[in-house]
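Left out: one protein chain. Kept in place: all the others.
Letters A and B name the chains as they come in the text, with residue numbers starting at 1 for each one.
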Amino acid sequence: MGGYAAFVWPALGLAAVAMAVLYLQSHRSLRAREAELESLQAENSQESQQSHEA
Amino acid sequence: MHRFANPTRFMRYSAAVLPWAAWATAVLIVIGLYLALFVAPPDYQQGESVRIMFVHVPAAWMALFVYTGMAAASAMALIWKHPLSDIAARASAPIGACFTVIALATGSLWGKPMWGAWWVWDARLTSMLVLLFLYLGYMALADAFDDPARGAKAAAILALVGFVNVPIIKFSVDWWNTLHQPASVIKMGGPAIHLSMLAPLLIMVAGFTAYYIAVLIMRMRTEIITAKLRSLQMSRSERQS
Partner (left out) sequence: MTAFWCLVRRDLRLAFRRGGDSVNVMIFFLLTITLFPFGVGPEQAILMRIAPGVIWVAALLAAMLSLDGLFRGDFDDGSLDLMILGPLPLEMIVLAKCLAHWLATGLPLVIVAPLLAVLLSMDGEGFTTLIGAMLLGTPILSLVGAIGAGLTVSLRGGGVLISLLVLPLYIPVLIFGVGAVDAAVYGLAARPHILILGAMLIAALPLCAWASAAALRLSVE
């Protein structure tokens, strides 16, 4: 890298890490909310089934 | 336009688009980086450190592009009351801020071998720094409200005010810089740009744009689902009481 390696790789690395962290955090948060929604909807349909049968 | 105003429709379309955006991001960035690191020639003046430009410049462009998108979405939210607009604006903010930080950090790492200092108050970097403050202020204001809808509307006003100020700030900072600039400073990016350097640059920009779309979709879906969760939980507690 012509002696500039100490600057080029950290720069690229920093950008990569920042973008990866943002991506993963967004992904994880989306999955978590989706799971919550599913469980809440499952509970709701269970309850309405029970009240129908009652 | 109003076809896309429906959150349910958005959820359907975005689910289809997301994997494409994610793959496009990976492919474009890998190709771009390969060209940038191994194919593009070293710069006449700046040598190998010009490789940083292939991340710095796209990040800086994206920082501005995302802010423009936020302002446009904010205008749509305030003027036409488009329901997805303020969600889009809020979701964009952290992505834009991330690009701004990357632009500043890579700019600093590029500047150190060039100018011998970790930070210089040149017009471009200084304007990027002010842009970061605009992003941070936006995020702080939106989060300060208990009601996220009101927070988004307040932040929308701020985004528009900020957007109008961006050219004013850029002009002022450029002016300030020429007043205090002693000799000539190596312009980032050099004079005319050769195709062997332009191609990886544009590919990286495309890759970053695909990245923005992918993360934006994820964050918007999260926000829509969170809103649904909130209303479901509220109606549950109403029924139970």
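The rule is short, and it goes like this: a contact is a pair of C-beta atoms (placed from the backbone, for glycine too) under 8 Å apart; a residue touches a chain by one contact, two chains touch by 3 or more.
Everything numeric in this text was worked out from a predicted model, so none of it was measured.
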Omitted chain touches shown chains B
Contact with the hidden chain, among B:144, B:198 or B:234, goes to B:144
Full-complex touch with the removed chain, picking from B:17, B:30, B:136 or B:234, is B:136
Where B:24, B:78, B:120 or B:232 are the choices, the one touching the absent chain is B:78
Touch rule applied to chain B and the missing chain gives residues 78, 130, 133-134, 136-137, 140-141, 144-145, 150, 153-154, 157-158, 160-162, 164-165, 168-169, 171-173, 175-176, 179
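Throughout what follows, only the chains that are shown with their structure count from here on.
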Averaging C-alpha coordinates per chain, one finds the centres of chain A and chain B separated by a number of Å equal to 19
Chain A partner, complex, touching residues on chain B are 33, 42, 47-49, 51-52, 55-56, 59, 94-95, 98, 101-102, 105-106, 109-110, 112-113, 211, 214-215, 218-219, 221-222, 225-226, 228-229, 232-233, 236
Chain A contacts chain B in the complex at 1-5, 7-8, 10-12, 14-15, 18-19, 22-23, 26-27, 29-30, 33-34, 36-37, 40-41, 44
